[in-house]
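Written below as structure tokens is the structure these notes are about.
Here the complex is missing a single protein chain, while all its other protein chains stay put.
In order of appearance the chains are A, B and C, and numbering begins at 1 in each one.
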Amino acid sequence: MSDTTATHDDNGHDHHIVSVKAYGMVISALFFLMFLTVFMAFVDLGSLNPFIALAIAVSKAVLIVLIFMNVWFSTRLTQIFVAGGFFWLLILFGMIIIDFVSRAMVTNPQAWE
Amino acid sequence: MFENYLMPESASTIAPRVDALIWVLTGMSAFFFFAVVAALAFLAIKYRKGSDANRDLAHPDNDALEITWTVLPTILAVVMFVVSTAIFLQYRQIPEGASEIYVTGKQWMWKLQHPSGKREINSLHVPVGVPIKLTMTSEDVLHSFFVPAFRVKQDVLPGRYTTLWFEATKPGTYHLFCTEYCGTDHSRMIGSVTVLEQADYQRWLESDDSVMASNLTPGEALYAKHGCVTCHDGGDAARGPMLAGKYGTEETLNSGETIIIDDEYIRESIYNPQAKLVAGYAPLMPVFKNLINEEELFLLIEHIKSMEDTEASN
Amino acid sequence: MHTIAEAQRSAVFPEVNYLSARHTVASWLFTVDHKRIAMLYLVTISIMFALGGSFAALIRLELLTPAGDLLDSDTYNKVFTLHGVIMIFFFLIPSVPATIGNFLIPLMIGCKDLAFPRINLLSYYLYLLGATFAIIVLVRGGVDTGWTFYTPYSSTYAQTEVFYATMAAFAAGFSSILTGLNFIVTIHKMRAPGMSWFRMPLFVWAHYATSLIQILGTPVVAITLVLLATERIWGVGIFNPNIGGDPVLFQHLFWFYSHPAVYVMILPGMGVISEVITCFSRKRIFGYTFVAFSSLAIAVIGFLVWGHHMYVSGQSVFAGIVFSFITFLVAVPSAIKVFNWTATLYKGEITFEAPMIYAFGFMGLFLVGGLTGILLGSMGADVHFHDTYFVVAHFHYVMVGGMVMAFMCGLHFWWPKMTGRMYNETLGQISGILVFVGFNLTFMPQFLVGYLGMPRRYHVYSEEWQMLNVMSTLGATILGLGYILPAIYFPWSLFKGAPAGDNPWDAKGLEWETTSPPPTFNFDEENMPVVTEEAYAYVIERNTLGAR
Partner (left out) sequence: MAHASDSLVAHHFEDIDQQNESAVLGMWLFLAQEILFFGGLFAAYFVYRVKYPDAWAAASSELDIYLGGFNTVVLLVSSFTMAVSVNAAQTGKQQRLMMGMLVTLALGLTFVVVKFFEYKAKWDHGMIPGSGFVYHSTTGDYFAGVNPDQIQLFFCLYFVMTGMHALHMIIGAGLLLWLLALGYNGHFGPHRFMKVELFGFYWHFVDIVWVFLFPMLYLIDRSWMLQG
């Protein structure tokens, strides 16, 4: 019937119940990362800054998705769709950015040689 | 020949190459079309219900066949891609020394400006056998500059320059269309491109004296009118960089980056002077955004370029 | 095998079915039965198609002469814009999925309803809301931006009802998203016992691929339209070139959805063709897995090619090259499908009922549409063809020649299942042929006038193109006739048609194992279907063949 044979608990449900303690650890990590990102914004690292900020934001998002949103304990199918959604986001960003970073080649055809 | 029935007249150096590409692709498409339709018709008739065709061992899968008709079209597609892209790159490779014409699109007309300052509306005169580079912008919405006989087309955008080049091969008068929908009179935003023999072109250039009457070119006049000369003449009091001879050269900015001084940079520096300051200069220049329109901008750019010429000849 | 006549002689109209379950108006308007919702869609979509079609008729009439004498320029611009907006957002995108797909997917995979029946109803009302916005646009004087809504014309310069038009597309977009969501969950979670992925009808595979595009693409155009709407209200916004905004960015965001959207329009049609070809060849489809995966390949690769709408838009040369390369690759899975359909005929036992006529028509026209797409994907050739009538002809061959043919094909094939009645078979065959001939007469001349460089969206045009335009209008008249015919015999069959019987085509698939029309919960609830064989398990009974 269903695609997945996820581990069923005693009640016959697929639900893995995450403990409040685990949530507490995640929120602590999130706070740490938040202060880290604020701190890093005050340090001038030139072109590195945006990448650090993005990396921190991505790790926060990953924590929220995996633990708060239970994806770590979900069925493989759910995990695929979550990953797919974010992957499509990268397609959108990637293909658009290709245009804007290579614009100079249009106005300046010498760049081709 | 069939060319005037199936394709518009072919009147530029790139047109025969594009036509060859189009006919090869059309031929290939036609081949596949007729091959598949013939197969469909043959099978439909042979295996119609009630026919006594042999229906034994009709296996519904054949991986070898599948792979064949996956891989072969893929190879063909890649070959077509390479050829098509090679021709497209010729559209983008503007020959050295092409003579420049500035184009402004505006609802619903084309305004064209020759280097001499001569201006035209909805008609363009060019000499035969000379590569022409068009630098184009729009004062309002998107337009697209299309001359079917030259097989050239390029969108014209507000706030930015796009370029296009062609070399006409045949004297005559050809259609000029706007092909990017631009509002009410989109279909009337049309004109003509007249290709003249070199001598005729010279005569045409000199025929109209309304523009050349002043001993200043229009760009020179604007340059004087807006007082550019007070800061950019290179004298001791100059608060801005000297412009003569700078076009096309490299310059270092305050930020340490280097840039090439081109049309786009001059445009930006007039409309938004503080964006990219040349190293060593203070942000003093006023913003000319609302004082100079796109057409006048072209005249100024043309003048700044010509300043290089006088410098070099002296 | 049975002939249709045989099957019908014994057929009785079932007492209990979803149509007769309840008769009040409210029972229709608040129904959560996927079959009733499909019928609601069918009625609404037909009305929108007629509306869009009448705009097409106006366009063709106007273009009879090179001068703009029937309509003034503003009216003409509004007419072609409304034709595009209505046909794309309110007909082509929902056509097969929301009607035939909505009706059949639960039947085909053997379950009682879609996973979220109430969301299905919500999705219909969102569609209706969008359609209402479209009507508001019409009543308030129309919109003249072209269906592509390119900025800055749409954001700043247009004086027409752009705001309501964006809201119309926005609401229709969310309707489409929710339909896709429902399909994916249903296909994953509600398949009957034994209905493994590779036993599913290809129609279901095609809808799965379509749904992916609807969910992942539509939201981007939705937010883009929101940005456009705020820019109109605010007077300034992120596409405004006066403050450094980039009009090309709008095109990227727009085509990120709107190119994959053409696959939303064509993939379900391909699904229909796979069902019909097999049924009337009495054969399992050739290369089932290749056809199934080519649907997914088209859906995924289709997301990476949108820049081929923008070769001359001012996008970078490098980006153009990348998009062009992938565009050539996306041609391959479509080619695979066509080859496999053709090979399915081999050693079949082919009959030419109305759905099959339409299916053959589809293959001919889709071939032309697909192959001319290669010329437009080629950067060198596209510079000449871009925004000319060549493009207009190309996408009508794909959308009308492809999708509308497939929609009609599917409607003729499953009409007996949906209504329990048989339409006039001969008239069906005639309409199929009329549409095919009329279509070619309409759009083949547009290819030619495109080679000659006639730009699209032109109200007045150069005189040398008149002959071809007159031919096109002539063809459109025949095409219109071809569409009017079914509009008569389908409703007629509802009242006078013979009972169709459970399986008038002697076809394979779970939908044919229940009554026509099916009961409210699709199957006999005590005896839900269990699948024990592969899809399209047709067997040619050799002893019925003539010379054997």
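Basically, a contact is a pair of C-beta atoms (placed from the backbone, for glycine too) under 8 Å apart; a residue touches a chain by one contact, two chains touch by 3 or more.
What you see is a predicted model; the values in this text were computed from it and never measured.
Engineer: Taking the complete complex into account, tell me which visible chains touch the one left out.
Structural biologist: Answer for the hidden chain's contacts among shown chains: A, B, C.
Engineer: Among B:190, B:222, B:277 or B:297, which one is in touch with the chain left out?
Structural biologist: Residue touching the chain left out of view: B:277.
Engineer: Among the options C:236, C:467, C:484 or C:539, which residue touches the chain absent from this view?
Structural biologist: Considering all chains, including the one not shown, the answer is C:236.
Engineer: Considering the whole complex, not just the chains shown, which residues of subunit B touch the missing one?
Structural biologist: Contact residues on subunit B toward the absent chain are 272, 274-275, 277, 283.
Engineer: By the contact definition given up top, give the residues of subunit A that touch the hidden chain.
Structural biologist: 1-2, 4, 8, 11-15, 17-20, 23-24, 26-27, 30-31, 34, 37-38, 40-44, 49-50, 53-54, 56-57, 60-61, 64-65, 67-70, 74-75, 77-78, 81-82, 84-86, 88-89, 92-93, 96-97, 100-101
Engineer: Would you write out the residues of subunit C that touch the absent chain, in ascending order?
Structural biologist: Residues of subunit C in touch with the missing chain: 111-117, 119, 177, 180-182, 184-185, 188-190, 215-220, 222-224, 226-227, 230-231, 234-238, 240, 242-246, 249, 252-253, 256, 521.
Just so it is clear, only the chains that are shown with their structure count from here on.
Engineer: With centres defined as the mean C-alpha position, give me the subunit B-subunit C separation in Å.
Structural biologist: 36
Engineer: Centre to centre, by mean C-alpha position, how many angstrom separate subunit A and subunit B?
Structural biologist: Those two chain centres are 41 Å apart.
Engineer: Which positions in subunit B are in touch with at least two other chains?
Structural biologist: 89, 92, 162 - these are the residues of subunit B that touch more than one other chain.
Engineer: In subunit C, what residues contact two or more other chains?
Structural biologist: In subunit C, the residues touching two or more other chains are 248, 314, 317.
Engineer: Quick one: which bits of subunit C touch subunit A in the complex? Just the residue numbers, please.
Structural biologist: The touching residues are 188-189, 191, 193, 216, 220, 248-249, 252-253, 256, 303-304, 306-307, 314-319, 322-323.
Engineer: Under the definition above, what is the set of subunit B residues touching subunit C in their complex?
Structural biologist: For this pair, the touching residues of subunit B are 6-8, 17-18, 21-22, 25-26, 28-30, 32-33, 36-37, 39-40, 43-44, 47-58, 60-62, 65-66, 69-70, 73-74, 77-78, 80-81, 83-89, 91-92, 107, 140-142, 144, 146, 148, 151-155, 157-160, 162, 175, 177-188.
Engineer: Inside the complex, what are the residues of subunit C that reach subunit B?
Structural biologist: 68, 73-74, 77, 144-146, 148, 150, 152-153, 156-158, 241-242, 244-248, 281, 283-290, 311-314, 317, 320-321, 324-325, 328-329, 331-332, 335-336, 338-340, 342-352, 360, 363-364, 367-368, 371-372, 374-375, 377-381, 383-384, 386-388, 448, 451-453, 455-462, 540, 542, 545-548
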